[in-house]
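Shown below is the structure under consideration.
Of the protein chains in this complex, one is absent; all others appear in place.
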Amino acid sequence: MTRARLETFADGVFAIAATLLIIDVGVPSQLDEPLTTALLHLWPQYFAYVVSFATIGVMWVNHHRVMRQLERVDEPFVFLNIGLLLCIAFVPFPTRLLAEFVRTDDGNAAAVLYGITMTATAVFFGSVWLYAAYGGRLLHPDADPKMVSGITRSYAPGVPIYATAMLVGFVSAEASALLYGLIILFYMVSSAAFGSDQE
Amino acid sequence: MTRARLETFADGVFAIAATLLIIDVGVPSQLDEPLTTALLHLWPQYFAYVVSFATIGVMWVNHHRVMRQLERVDEPFVFLNIGLLLCIAFVPFPTRLLAEFVRTDDGNAAAVLYGITMTATAVFFGSVWLYAAYGGRLLHPDADPKMVSGITRSYAPGVPIYATAMLVGFVSAEASALLYGLIILFYMVSSAAFGSDQE
Amino acid sequence: MTRARLETFADGVFAIAATLLIIDVGVPSQLDEPLTTALLHLWPQYFAYVVSFATIGVMWVNHHRVMRQLERVDEPFVFLNIGLLLCIAFVPFPTRLLAEFVRTDDGNAAAVLYGITMTATAVFFGSVWLYAAYGGRLLHPDADPKMVSGITRSYAPGVPIYATAMLVGFVSAEASALLYGLIILFYMVSSAAFGSDQE
Partner (left out) sequence: MTRARLETFADGVFAIAATLLIIDVGVPSQLDEPLTTALLHLWPQYFAYVVSFATIGVMWVNHHRVMRQLERVDEPFVFLNIGLLLCIAFVPFPTRLLAEFVRTDDGNAAAVLYGITMTATAVFFGSVWLYAAYGGRLLHPDADPKMVSGITRSYAPGVPIYATAMLVGFVSAEASALLYGLIILFYMVSSAAFGSDQE
């Protein structure tokens, strides 16, 4: 397996998962209110679409940051990536549920499932990176140690942050959803700062 | 992030968003008229499919024109692109609504939403270009200044044109839809002329 | 626009259109017969899936054969390609209708629409090639004239063949569907022979 072909496959899954999100945005086929009203009531769907699209986008950016440090890939690394992509491709399902149920009594279950998905994704992301950097010795020989430990540090909070937002979902679906949005906003801002620092 | 991987991801989203449009073209599962009649009544769906596919195609061509001028990309540029792709991937939703509602009382809401999506896309497109050319200094050192100001000029009318067609949607959904078609026809003709001039 | 990026976008549309075909294969959600029986009754769907997948596959092979002869691409060529891809991405819709209606009174409409789609695709395919080879002078300077006229000859029958199968659809949907299958079988056999001759 070459790095290039893994990137093609991964880019495909990231792009498809993000673009499929729109399939689930929709108005009921039997409208019992004007379309304008129906569209305004859809705001949880727009919110979920934007948050999940941005989340997948940020993960794609981070995936590239990992890949760029590698000299080679091996089979265990590829299978960890398939696990990561399996989580990414799963995102449209909890997104759909969160959009549909966030304002109902079933919102907690949807918010928690969304959080479980994100936490699992973060676990796989961490595993992919830790295996590449430490377990599998896949890094470029001249990879900057400060860069490597910087990436390790920047991925460390992913799991506890998403696990916390997931736990909040047991209490309030709306608060949990808001947290998912804030997390990704924070990632985009800090990633832009981190990235422009490096390139 | 390299230019090449951003292009792969962007090409993926453009291609998927365009190809997903066909999912929403369909006849009712309970036909109460001959299929021939039903297929002839579908013309708003064919129109919306062609206009949105061509619009995404033209945007893809323009995205490439932008990318070709760049020496490098940075993280803010990548995030602006994710915003742009988020709008592109959203297009199937207003397309579906416009096709379904254009000839009903709810047509105005659909036409306006389509216009809002296109205007937002144009805003992001302009931002992507202005950041690349002026804010982020990402251009090739030897990029032709005439070419650069030519692109800036050619993108300038995007936002006001789509905003106007959107406003027309408040008055007449059909007129607004027709405008969306004419705009993209005009872009294709002028782009072909502009492009063959340059290459 | 470079040849490489046009190929990436085109490959994406070909691959997505082919893979989306499976979405439309399905059993009714309310089964009133054993699943085994329902699956056996689905054979028009399997047939339509295989024929359309193979058709898109053959067109992708031929698209590559065209692209390989080119030294460069220009904007009119790109827009002709967008027209071609618009037809390719449309294929899942008539495929779905043909599979659903071929054995009903509405079969003729479905078979004719399938034929119209294929004929339009063949028209665009011919236009793409004729523009590349003769109108736009995009060929490699050292392209083999025998190869060029061989491709021209091999694409010439596409439009009349599909137009004939479409006209048959007015009389018999089943005969028309059978012809679509035979056409693509013939193309695969002759393409394999032609291709191994050349490479």
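Worth a mention:
By letter and in written order, the chains are A, B and C; residue numbering begins at 1 in each of them.
Simple rule for what comes next: a contact is a pair of C-beta atoms (placed from the backbone, for glycine too) under 8 Å apart; a residue touches a chain by one contact, two chains touch by 3 or more.
Treat the numbers as computed from the prediction; the structure is a model and nothing was measured.
Across the complete structure, the visible chains that the omitted chain touches are A, C.
Contact with the undisplayed chain is limited, among A:86, A:167 or A:193, to A:86.
In the complete complex, the hidden chain is touched by one of A:38, A:78, A:147 or A:163, namely A:78. The hidden chain makes contact, of the residues A:23, A:159 or A:178, with A:23.
Those residues of chain C that touch the chain absent from the view are 7-8, 11-12, 14-16, 18-23, 25-27, 31, 34-36, 39, 49-50, 53-54, 57-58, 60-61, 64-65, 68, 188, 191-196, 199.
Although one chain is not shown, part of chain A still touches it, namely residues 1-2, 5, 8-9, 12-13, 16-17, 20, 23, 72, 74-76, 78-79, 82, 85-86, 89-90, 92-93, 96-97, 101, 105-106, 108-110, 113.
Quick note on the criterion: only the chains that are shown with their structure count from here on.
Chain contacts here run in a simple line, from one end chain through to the other with no loop closing. Chain centres here are Cα means. That of chain A falls 36 Å from that of chain C. Of all residues in chain C, none touches two or more other chains.
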